[in-house]
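Okay, structure first, notes after.
Omission of a single protein chain aside, the complex is shown with its protein chains in their original locations.
Here the chain labels run A and B in written order, and each chain numbers its own residues starting at 1.
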Amino acid sequence: MKKTGLKTNDLILQTITKIVLFIVIIFSFHLFFAGHNAPGGGFIGGLITSGAIVLLLIAFDVKTVKAILPINYVKVAAFGLLIAILSGIGSFLFGVPFLSHTHGHVHIPVLGDTHLATAVIFDLGVYFVVVGVTMTIIQTIGETE
Amino acid sequence: MNNNIIILPIIIPMITAVLLIFFNKQEKVQKYLSAVSSVINIGISVFLVHYVHTNGIISLEVGDWKAPFGIVLVADMYAILLVLTANIIVFACLLFSYKIVDYNRSKFFYYSGVMFLLTGVSGAFLTGDLFNLFVFYEVMLMSSYFLIVHGNSKPQLRETIKYILVNVISSALFVISVAFLYAVTGTLNMADLSLRVAELGSSGIIAAISIMYLIVFGLKGAIFPLFFWMPGSYQAPPAAVTALFGALLTKVGVYSITRVFTLIFLQDIAFTHTFIAWLAVLTIIFGVIGAISFSDIKQIVIYNILTGVGVILFGVSTMTESGLEGSVYYMIHDMIIKGLLFLLVGIVFSITGTTNLDKFSGLIKKYPTLGWMFFIAALALAGIPPLSGFIGKLKIVQGGFEQGEFVLAFAVLLSSLLVLYSVMKIFINGFWGEEKIPQVLETSQVKSLYVPAAFLLALSLFYGLGTEFISSYIKQAEQVLLSPDLYIEAVLKE
């Protein structure tokens, strides 16, 4: 933030952010899991999550957010990339072409009959990469101001 | 049998790059990990070369999506030979970087950048899908943007802006050409495209699209008149990075032109390939003019990239057996020798602190090994027998004569002489004469920089003297280029 004489009053923004933040993040999770058979997926989910973090950045300042989320976003992106590659490497073990995916119905105690797909692991990687990269870029530009 | 092994030259550098991001503060881990993965990669590439040599072209349908619909990776001899060469050059450049890249720069993911670059380059060589080619191009370009600006000096920032702008425009053009080709044929698999374009016969629209591809790849490969961005951009980064760029990036463009114009756009050879032949010779001429007129050693070598690109493309444009064989020979030779020359320029720079020929001379007294290494590299560059450039150029010129392009083939021959002059100018002015060395680094420090250069020089000598040993591999690469049916059969498995 630029130092101006005026004291900014962002009480409304901060209060609303505290509530909306969680709705946005939950919505992003919803989109992430919807991604297999319906619109959504890792990329969009990741973008919305980083949108939520940016909302935090706008409502509070960089220092506060860093205290709340002490994360090195470059490493987050690298972690996501690693998950994505490793999900592909699984195909070496099963003797099928690289990045082959499969899905099936699994019975999980509380949730009941659940549809699981290996593509979700790859998508999880994409999710982390998108959050990591977007936040790295925004921080690089935002921090030096 | 499952052909998953083709993916290894792409994902090993990628995993390495990712792991290096985690260990960015530990310099030792960075060095060892990148070196080890580079050596493993060379091993796998050698195995693949051998495997393709005995079993023919292999292809992998990624994600088990069948061939014309999904993405395929194809390892034919040409592609896999280039992957091997690229890996070797990356290894040499890594060895060089260990000595000159300090902790402050390696901390900011320098080695990751190099590994991502290798990922993109290997991917671009191995893919059999046009849009996937675009994706790997972008991987390669993103890491090249990163590497070219790495260090944040003022000239680097300034040149990177122009470099990115040129490449963003050419990427947009790439997407547009993909869109047009998809509209006309309805497929993006290269083997399938080859069949469908052949069905369409020679039509104006295909010729127009093929020229669009020539422009797109020509911008990356720096052919006339699209080379304007290269001298400035390659001048800015340090020697190890320029060696990578000069040896790999432009060659990926040339490889793509070769692939596309020997596999897909074969309907109107009289028009497209003659056009390429003229552009190739103009590229050679402009490269030679640039190389002679500059007195900066880095610029001289940069302009020699142009000449190399022109010679390879001329071989491709002849579409004869010897011309294509020569272009394969010359491509690999050119990658090795350009990497070597840029490393030597880097050594000279770290001794003298300048690349301007007016500011130093008489290096050979204190650094005789360096002088003679440079001398041999210069001879090999010009194509003096029995060194590595000779056989390729001979075959290319022979192909030109077979095709009846006497004037153009003579221009290629003549260019060798001028190339020799341009590098001998460096030798005579920089290494001979009275001793004038601005900033003497300790000799022991410089000596360790010799290792990667000597490694590449030995490779280049082996390539030239052991032609007998390599020729069956090159022959196999050339056969696929000459008869696309081999490629199509391997991919579509009809």
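Here, a contact is a pair of C-beta atoms (placed from the backbone, for glycine too) under 8 Å apart; a residue touches a chain by one contact, two chains touch by 3 or more.
In the analysis below, contacts and distances are computed from a predicted model.
**Student:** Quick one: find the hidden chain's UniProt protein name among "Adenosylcobinamide kinase", "4Fe-4S dicluster domain-containing protein", "Na(+)/H(+) antiporter subunit C" or "ABC transporter ATP-binding protein".
**Tutor:** Not shown, but named in UniProt as "Na(+)/H(+) antiporter subunit C".
**Student:** Need the list of shown chains touched by the one chain that isn't shown.
**Tutor:** Hidden chain, whole complex, touched shown chains: A, B.
**Student:** I'm checking contacts with the chain that's been left out. Which of B:50, B:158 or B:365 qualifies?
**Tutor:** B:158
**Student:** Using the definition of touch stated at the top, determine which of B:235, B:429 or B:479 touches the missing chain.
**Tutor:** B:235
**Student:** Looking at B:176, B:200 or B:451, which makes contact with the chain not pictured?
**Tutor:** From the options B:176, B:200 or B:451, the contact with the absent chain belongs to B:176.
**Student:** Could you tell me which of B:23, B:108 or B:131 touches the chain that is not displayed?
**Tutor:** Final answer for the missing-chain contact: B:131.
**Student:** Determine and list the subunit B residues touching the chain excluded from the picture.
**Tutor:** 131, 134-135, 138, 141-142, 145-146, 149, 152, 154-155, 157-162, 164-165, 168-169, 171-172, 175-176, 178-180, 182-183, 188, 231-232, 235-236, 294, 296, 299
**Student:** For subunit A, which residues touch the unseen chain?
**Tutor:** Answer for subunit A: residues 37-38, 43, 133-134, 137, 140-141, 144 touch the chain left out.
In this section, only the chains that are shown with their structure count from here on.
**Student:** Where on subunit B is subunit A touching in the complex?
**Tutor:** 2-4, 7, 11, 14-15, 18-19, 21-22, 60-64, 109
**Student:** Can you list the subunit A residues touching subunit B in their complex?
**Tutor:** Contact set of subunit A toward subunit B: 74-75, 77-78, 81-82, 85, 88-89, 91-92, 95-101.
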